[in-house]
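Complex shown without one protein chain; remaining protein chains in place.
As written, the chains take the letters A and B, and residue 1 is the first residue of each chain.
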Amino acid sequence: MSLGKEMSLKKMSRTHVNCTINGDEVDFLTTDATSLLDALRDEVGLTGAKEGCGTGDCGACSVLVDGRIQCSCLIFAPEAEGRHITTVEGMADGEHLHPLQQTFLEGAALQCGICTPGFLLAAKALLDENPAPTETEIRYGLAGNLCRCTGYDKIIRAVQEAAVQLKGA
Amino acid sequence: MKYAAPTTVDEARSLLADNPGSRVFAGATDLIPQMRSGRPEPAVLVDLKRIDQLMAVSHGEGKWTIGAATPTADLTRNGAFSGMFPGISEGAGLIGSDQIQNRSSLGGNLCNGSPAADSVPALIAADARAVIASSDGTRTVAVAEVVTGPGQTSLADDEFIVEFEIDDAPANTGDAYLRMIPRTEMDIAVVGAAVRLTMDGDTVTDASVVLGAVAPTAVRVPDAEAALVGSRLDDDTLAAVSAAASAACNPIDDKRGTIEYRTQVAGVLAKRAAVIAADRAQNGA
Partner (left out) sequence: MTATEHPPAYKYVGTRPIRHDGYDKVIGKARFAADLNLPGQLHGAIHRSPHAHAKILSIDTSAAEAMPGVKVVVTGDDFPALDPKNPNFDLAANIIARGVAYYHGHAIAAVAANTKPEAQAAAAAIKVEYELLPAVLSIDESMADGAPLVNETNHTKFVPPGEPSNLSTITNLDRGDVDDALAAADVVIEREFDCAHVHQGYIEPHACVVDTGPDGKTSVWCSSQGHFRVRSMTADVLGWDKSRVKVTPAEIGGGFGGKTTVYLEPLAARLSEKAGKPVKMVMSREEVLRATGPAPEAKMKIKIGATNDGELTAIDGWMAYGVGAFGDMAGLIGAMSVASYKFPNLRMETYTALTNTPKSAAYRAPSAPHAAFAIESVVDEVALELGMDPIELRLKNAAVEGDLTAMGMPHPRVGLVECLEALKASDHYNSEVPEGAARGVAVGFWFNIGEESSATVNLNEDGTATVLTGSPDIGGSRASMALMAAERLGIDVYSITPVVADTEAVGFTDVTEGSRATFATGKAVVQACDMIIDELKKRAASIMSVDVDQVAWVDGAAVSAGHGGGEGGEPLTLAAITAQAKRTGGPLTATASLNAAGAGPSFAVHCADISVDEETGVVSVLRYTAVQDAGTAIHPSYVEGQFQGGSVQGIGWALNEEYIYNADGVMDNASFLDYRIPVASDLPLIETIIVEVPNPAHPYGVRGVGETGIVPPMATIANAINAATGVRMTSLPMSPPKLLSALNKRSK
């Protein structure tokens, strides 16, 4: 995956990227300056990740890259080569919602819903690493995701409830 | 703009040599926002994250070696490292959200050249060194000598940092980093203060005090260090540390803070960080 001299002379050519998205092998073409967020939305057709700021300050574009939560707006699309990416579209197991999706619904942890995909993935990453977080740990763990509607209250409670359910599962 | 992902230091070296106007990056957490706000695109973007050496954390021969592109989350999660250098770990851990932590790196945080870089003061306090790859080999310099002004470094265009070396902390040594931000997360430091102390009983035998965000680069505060060495951190000493820290400030007024505020709070944070560092030196992290 290195760039030889001959390639560096080509202008405006598009790069062919192969990766795994939500368990499926996917390939797409992209210019090198394109963000992974734009590639997911415009080339792959997955619009669950949202752009709220484009500068890594709001978390609406959060995806898991090899299991780690990242802002897809801060990743160049060609970086995805060979990586495993999970978007909100890949959280449910077929018809079965992830417990976080279920507790967000039942706990009214979303109002407008634009930040919800990012919160769900950030919360999943948090619980994958720390199955029994304190309220403070949840708040700091989700500090990279802005929500302007809920005041965070019901989001925190939904994550707490999902943690309980996942522990019991 | 082309993207390249070399897998060896040599490959990266030749990419930089062959393509003037190229730029290395690790997490791109500063680079992409800068490009979005109009900074010119480099000819070639050289992604350092596929080079194993730059993504490794190891310990041996009395020192820690940290790959320059290693996500800071890997450092903060490393219990042995964070146990020895809690101040470096907490500074690195303050660079943005969890999302950012999985991308941000010590190399990027340093070479972005921001005076407010959170990981830099504690690295300087620990006398950390940067191992720099250039076209004709490698050179090692003190971290304190890398940044020369806002956005400016002493690295040549074809150089990049491979890894950082930090000597094991002597016995009874503790460090701490505190920063002031208006929120609890997601902000750039308005003031940062790192203190590293070595203690003999309750007496300070060695001290480093470094401030961030109060001058064009991170600054060491020799007067505060002098006040600390030989002291037992009594109130007079802490007052002297505060006064010396405030006196070392040469800040700007900007959207993030005023000169007056930064100067006053630098003194507060230096004093508080000293107390935490002393506790860690005496009792462990």
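Rule of thumb we're sticking to: a contact is a pair of C-beta atoms (placed from the backbone, for glycine too) under 8 Å apart; a residue touches a chain by one contact, two chains touch by 3 or more.
Model, not experiment: these values are computed from the prediction.
Here one chain is not drawn; of B:Met180, B:Val204, B:Ala248 or B:Ala278, the residue touching it is B:Met180.
The hidden chain makes contact, of the residues A:Val26, A:Ala39, A:Val88 or A:Ala125, with A:Val88. Touching the missing chain, out of B:Asp10, B:Asp202, B:Asp234 or B:Glu260, is residue B:Glu260. Listed here are the chain A residues that touch the chain not shown: 33, 41-42, 46-55, 57-58, 60, 87-89, 91-92, 97, 101, 104-108, 110-117, 120, 135-136, 138-140, 142-157. On the side of chain B, the interface with the absent chain consists of residues 33, 36-37, 180, 182-188, 190, 254-258, 260-261, 264-265, 268, using the contact rule stated above.
Note that in this section only the chains that are shown with their structure count from here on.
Residues 1-3, 5, 7-8, 10, 15, 32-33, 35, 54-57, 59, 62, 65, 68-71, 73-76, 78-79, 81, 122, 125-126, 140-141, 143-145 of chain A touch chain B in their complex. Those residues of chain B that touch chain A in the complex are listed here as 1-7, 11, 15, 18-19, 27-29, 32-33, 35-36, 41, 43-45, 47, 49-50, 71, 73, 96-100, 102-103, 184-186.
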